[in-house]
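Shown here: the complex without one of its protein chains, the others still in place.
So, chain A:
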Amino acid sequence: MSLSDQYPSNTDVQAEPIQLSRRRLLLGSAGAMASVSLLGFSPLTRAEEPKTLPDYVKWKNANEVIVHSANTIETERGAIGSGVVTPSDKLYVRNNLPAPNEQIVADRDAWKVSIKGVNNPKTLTIADLKDMGIETVTTVLQCSGNGRAFFEHGPGGTQWGTGAAGCIVWTGVRLRDVVEKLGGVKAGMNYITSTGGESLPAGLDPKTIQVERSVPTRALDQALLAWEMNDDPMPLAHGGPLRMVMPGYYGVNNVKYVEQVAFTEDQSEAKIQTSGYRIRPIGDKGAPGQPSMWEMPVKSWVTAPLSNTNKGRNMIHGVAFGGINAVAKVDVSIDGGKTWKQARFLGPDMGRYAWRPFVLATDLSPGEYRIVSRATDSEGNTQPPNRTENERGYGNASWKDHGVSVTVG
């Protein structure tokens, strides 16, 4: 496979998810992908190639997702439509380590999490947490690498288009309420450091691959220890039985299978914190001084139409969110950004950290159109035209990259 078919330029993004789904279907780790490796596609069946889901996500809707690998599964762009909340069976999956065994969700209330760096550190079960408080928050969950496929320098890793994002309702207890019951945060602690409970292979320094992420303590305002996702017990694939939810922060900070939450003076020494998930110039190595993938900026994209549509009246749909801030408005252009019209938000406002579906009704005559959307947050920050080039292809919010070329006939 050549570099050019691996890393599509932004002019052929339309065709990209399909190519990628074919190319990436057979990736994966031994256990989880056993079923995939047994598929016997012949060249003739390529067009209707079935998408086989690894066992731990068998319950996902195979028609609405792109299987990049056993641990990276993307939502089809069109599957979001005008959805206020993303159904769990369409939601993307990005596991840095293989998901733990199903056994960890057999007795959910017995799962333990140690809370440290507070005045009275304690290990609590989910049953204990349920006695401490309950809250429901809706947030956009988005992978740092969402939009990586649009970078032209070919950053390695999963080639996500728009579908490493969803809008999810989480239920759990505010971390703030837990901390209050444990005597408050110790003085001088600058970070909330959450540790994932995945089992690690022997013979490796845990710091090499452990999923442990630190975010600034200011996130205590909104952090949630969640045991439900979209009103169901937290699925194993999404971090069940217990997940740290950091509203407004990139996905990686929402640590799955969370077994320790520590208030710490310094950031974690795990590689995923020190050198991973850092924005740096192309060619540079990851290092602690570089910006970490924490708060998300304002972003939007069109979800329909995506390639072809009929002439006449059309509804242009999409989703917009403000990341760490609420989204205030979204404009849509059908001429690649020369002229803009404000779109209307659809459905209920699910709060500061949620996305809002939008719609703009427009009359289209036959021809070629470049449809783009550009959101503005409550602080007046507007989605930028261009991406910030960076080695790993993180944080793409470019409205140009996220536009679609549509043929009206």
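Everything that follows uses one rule, which is that contacts are C-beta pairs under 8 Å (C-beta built on N, C-alpha and C of every residue); 3 or more make two chains touch, one makes a residue touch a chain; residues count from 1.
The rule is simple: contacts and distances are computed from a predicted model.
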Per UniProt, the name of the complex member that is left out, chosen from "ATP-binding cassette domain-containing protein", "Carbohydrate ABC transporter permease", "Cytochrome c" or "Molybdopterin-dependent oxidoreductase": "Cytochrome c"
Contact partner of the left-out chain, one of A:272, A:328 or A:372: A:272
Absent-chain contact - pick from A:157, A:216, A:337 or A:384: A:157
Touching residue (missing chain; options A:53, A:66, A:84 or A:97): A:97
Touching the absent chain when the full complex is considered, from A:62, A:105, A:209 or A:408: A:209
Positions on chain A contacted by the hidden chain, ascending: 1-3, 6, 22-23, 25-33, 36-37, 40-43, 46, 69-70, 96-98, 154, 156-157, 201, 203-204, 208-209, 211, 271-272, 275-276, 285-286, 391
